[in-house]
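Note that this complex is displayed minus one protein chain, with the remaining chains in position.
As written, the chain order gives the labels A, B and C, with residue 1 at the start of each chain.
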Amino acid sequence: MSCQNPVFIPGPTNIPDRLRRAMNVQTTDHRAPDFVELLIPMLDDLKKVFKTKSGSVITFPASGTGGWEAAITNTLSPGDKVLVARYGMFSHRWIDLCQRHNLDVDIIDCDWGEGAPADLYADRLAADKNHEIKAVLVTHNETATGVVSDIAAVRGAMDAVQHPALLYVDCVSSLASMDFRMDEWGVDLAVSGSQKGFMLITGMAIVGVSEKAMKACETATCPRCFFDFRDMIKANSNGGYPYTPPLQIIHGMRESLHMLFEEGLDNVFLRHTRIAEGVRRAVGAWNMHLCARAPELYSDTVSAIYVPDGFDSDVLTNHAFDNYGVSFGVGLGQMAGKAFRIGHLGSLTDVMSLSGIATIEMAMKDLNYPIELGSGVSAAQEYYRHSTDMSKQHAA
Amino acid sequence: MSCQNPVFIPGPTNIPDRLRRAMNVQTTDHRAPDFVELLIPMLDDLKKVFKTKSGSVITFPASGTGGWEAAITNTLSPGDKVLVARYGMFSHRWIDLCQRHNLDVDIIDCDWGEGAPADLYADRLAADKNHEIKAVLVTHNETATGVVSDIAAVRGAMDAVQHPALLYVDCVSSLASMDFRMDEWGVDLAVSGSQKGFMLITGMAIVGVSEKAMKACETATCPRCFFDFRDMIKANSNGGYPYTPPLQIIHGMRESLHMLFEEGLDNVFLRHTRIAEGVRRAVGAWNMHLCARAPELYSDTVSAIYVPDGFDSDVLTNHAFDNYGVSFGVGLGQMAGKAFRIGHLGSLTDVMSLSGIATIEMAMKDLNYPIELGSGVSAAQEYYRHSTDMSKQHAA
Amino acid sequence: MSCQNPVFIPGPTNIPDRLRRAMNVQTTDHRAPDFVELLIPMLDDLKKVFKTKSGSVITFPASGTGGWEAAITNTLSPGDKVLVARYGMFSHRWIDLCQRHNLDVDIIDCDWGEGAPADLYADRLAADKNHEIKAVLVTHNETATGVVSDIAAVRGAMDAVQHPALLYVDCVSSLASMDFRMDEWGVDLAVSGSQKGFMLITGMAIVGVSEKAMKACETATCPRCFFDFRDMIKANSNGGYPYTPPLQIIHGMRESLHMLFEEGLDNVFLRHTRIAEGVRRAVGAWNMHLCARAPELYSDTVSAIYVPDGFDSDVLTNHAFDNYGVSFGVGLGQMAGKAFRIGHLGSLTDVMSLSGIATIEMAMKDLNYPIELGSGVSAAQEYYRHSTDMSKQHAA
Partner (left out) sequence: MSCQNPVFIPGPTNIPDRLRRAMNVQTTDHRAPDFVELLIPMLDDLKKVFKTKSGSVITFPASGTGGWEAAITNTLSPGDKVLVARYGMFSHRWIDLCQRHNLDVDIIDCDWGEGAPADLYADRLAADKNHEIKAVLVTHNETATGVVSDIAAVRGAMDAVQHPALLYVDCVSSLASMDFRMDEWGVDLAVSGSQKGFMLITGMAIVGVSEKAMKACETATCPRCFFDFRDMIKANSNGGYPYTPPLQIIHGMRESLHMLFEEGLDNVFLRHTRIAEGVRRAVGAWNMHLCARAPELYSDTVSAIYVPDGFDSDVLTNHAFDNYGVSFGVGLGQMAGKAFRIGHLGSLTDVMSLSGIATIEMAMKDLNYPIELGSGVSAAQEYYRHSTDMSKQHAA
């Protein structure tokens, strides 16, 4: 029966029925006129979620990792210098991807739990008088640590020295859940996916591309074909894909955008903040600590929580799965065994959140964690019941 | 988003994905051979759930109320005397149905919260020297009050005076969730439906019919056609229905029976007891009271809970729905405003149960009930985490 | 793979994906406010399909046979005289149902293949000076013979002698596929179901009830409870059902009505006429004959086709199913073995129709019928390609 329980991994998310229905469509011809009528408005509407007017949105049948690769290979050339901070497993993996594509990666290593260090970015950029740095990479929401970073600050660091590098942002686990402002923040390449804030199945990489980034395609020499921006843009402009499109996910995305706009993006963000804050209140009640080191770094889509010394977080997540049939995120990389994660993004209610908090409490108690049963739940309850106004209207 | 929340009404239940998939079938011809191969084993397997070997199971495209009507009209004649105890809204409604079919209904009125009074049945039956009573009706699980009754005791009362009346049992909200023993208890007509323990959509009335009851069809003169047993039995024996069958529900029932047998009926019952006991622990922690007056009367599929004096349970359930998007059962009949109900049957986990308990706690606190946030949750958590063994193997 | 083939039975029909999706909803509380918002507009919109403004529409979780029973038992009393013509298996069954409910049925037996004999109805009604006849029953579309009858003519016969009987019409296999005008034709009780023109699963009986018929409930003494009109009307007016409603079918009906209105009822009827005419052209090309004896009797939802002397239509339909995985309707009653039926109602395109015609041609040729392969197909093709205008806009 545990299939009825929500998951609390930080994506893929619990898929709302409305989107499961939307994706459950029979094959139609992707070269027929009705496909055009489906695709073009979907791409236009995606721009509203990225908050870009001048940029383009490009989708690929791939996961978010494919989006990273697309962003990099379409706009850079082997040997290009890339500046990037590493403060979690996902920023680490993006670095690895860059290195495999023969980029020269200048890494700013930070403690996990910190966000993007705008000041350190500023230092390196200021020192780069010859503008050898072609790309500045930032992970907006580090899924491994539950840290959200200030993209505007990084853009500020770039602008302060009038640095011409392109700004690349991984917003896989933030877009459509937390505010993202591509144009305002001057993001050139924004990489996301279908299975997080959009509440769909895995299978669509989504990349926001600024005009400046699009121009960079003309000179970039990293080899690419499947992920070629210009092929895709050209095919899209004719109402198609350069190869077989992921029809069912496109239908799902069409409906996901309807859902997001019906609720209103601002309400979506407030809902995420509210659900997340309830989880954070529970963590506080347990006297446990988030990896994220300061409130302004708290992610509204995922919380990474340190277990007390002497406990193994992998034992905890396994126990919760084996005994209660509920999945939480494990600690990744250097946090393996030391922290677990509660994903709280996408289609999630306070009621579902409470079931996750109650479950992990039971698991912790079973394993003799020094917590009181019900303490986290009641802290979250107290918060949720005083903050219902903003989201309660949006039953779907 | 509240569509993602479980419901806590005492049926229809939360439908597992596996059964939603099973019911999502395209039309096929109900006169084709593959329909026969679907129908006959399903009917045979239903007998295992009723625990009858000598009886038959008959299904109609209707709700449980249709099952009541079928049981009555096929086996009784206008003016026949019927003995029945009334201790809740559903026993009340069955009485009403009997009266509309011109039966002479002898009612034993009990306090709501009591179960079937075997001793009072015994008195009336003993007094009925001429065997004018043709039917003894008992509601196994009174959904309005959360009371389960001792059918064997009523049968005992009948046997003690060798009374030849037929024994009719409403097991709509108990079958496939709580133990039911048609043959052992000497039940002649057992009425159930698809949307409770079978976890399906509403639309199939299911009636267990003993050989004795089937013989009664020959002389019963209540008019009937849509619900005629013999038409159905005859058509079934030819692999069909006397009219268009509810194909999708039949597919669903086929799969539901697979699920129940894979888990094992005894495990299904234990799982219901466990989930229910957690709810009852919460009620105790709130210092509130069940309508059911004694532990042996506690239903494992639904708990009816009195609200404290001065509170209105309808306000509570409306508040829970409006503010948290969760449905609980309202108080019915004389319990309107005085009690609410938590349905805990079908496909429900401890994790889901905790979300319901947490929600109603918030709603109660919002309305200034004298309860402590988290108190019910922690009582249930404590119970659930010490009782996982019997059910945890059965993820589906 | 044969599950991908369309069925050509006269209902249940091939269910469009849009309606399968609409019905694939999780349980929600039928006592919650959103159920009201679903139910009431659906009932109102059903009135548009019946073309009644003054009447009501009542739905039950049952098949069409349940609708017959509801219409009869709510408005008549045991012993009441009923006038009805029998010209097929379904009119025959309705008669049987009336007899079982102790009505005094005056039968006008007609040859199968004929429609409702307005003149014979007129004779009997004229002779009924004392107005002993309380009900006049007509089958609008006799599914067994593929004959549609002129309801207005029967009403005319009643009006000619100012007969006060109620007019009952079975429109199970015509409503939402062929024109039906409840108010204009003075129909008092119109009985239909979800699985024909509405393209849904079996499980909802739908009854149109005139004001006059509703008044008759007050004095009618046939016993009833599950199918009681007044209970249902009262519960509906409070936004509910007197028992558990068939939620998923209600969602499906809501969407089906949207589909029908989007296409436009007149276009729906024209589409059915067009598809049917293609089938009839094929029959003509085979030199075979419809049971329906005159063009004005041709049903647009089902064609019953005599096989040549010396052939057995059951062998034919079995062969088509066994060898090609396609279901056609068998001959019913006195037509068993002598005729087969092609259902062409609901969600069916010319393309699907051609596949059915091509299949039965193969089956006939396999069995040495004196037909030419492709002859029926080409006749239908010729017709379809010259008649595309009216329907081609309505891809869904």
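Keep in mind that, in the parts below, a residue touches a chain if its C-beta (ideal position, glycine included) is under 8 Å from a C-beta of that chain, and two chains touch if they have at least 3 such contacts.
Bear in mind the structure is a predicted one, so any value in this text is a computation, not a measurement.
Although it is not drawn here, the omitted chain touches the following shown chains in the complete assembly: A, B, C. If you put the hidden chain back, the residue from A:13, A:192, A:256 or A:299 that touches it is A:13.
Of the listed positions B:34, B:263 or B:312, the one in contact with the omitted chain in the full complex is B:34.
Only one of A:224, A:365 or A:385 touches the absent chain when the whole complex is considered: A:224. Counting the whole complex, the residues of chain C in touch with the unshown chain are 1-6, 14, 16-18, 271, 322-326, 347-352, 354-355, 358-359, 361-362, 365-366, 372-375, 377-378, 381-382, 384-385, 388, 391-392, 394-396. Listed here are the chain B residues that touch the chain not shown: 17, 21, 24-26, 34, 395. Residue positions on chain A in contact with the hidden chain: 3, 7, 9, 11-15, 20, 24, 26-33, 60-66, 68-69, 73, 78, 96-97, 100-102, 193, 195, 201-203, 222-228, 242-249, 321, 327, 330, in rising order.
Note that only the chains that are shown with their structure count from here on.
Averaging the CA coordinates per chain and comparing them to the mean over all protein CA atoms picks out B as nearest. Residues touching across the chain B-chain C interface largely coincide between the two copies, over half of the numbers being common to both.
If you average the Cα atoms of chain A and of chain B, the two centres end up 45 Å apart.
Our note on geometry: chain A versus chain C, Cα centroid distance of 53 Å, whole angstroms. In chain B, the positions touching at least two other chains are 3, 14.
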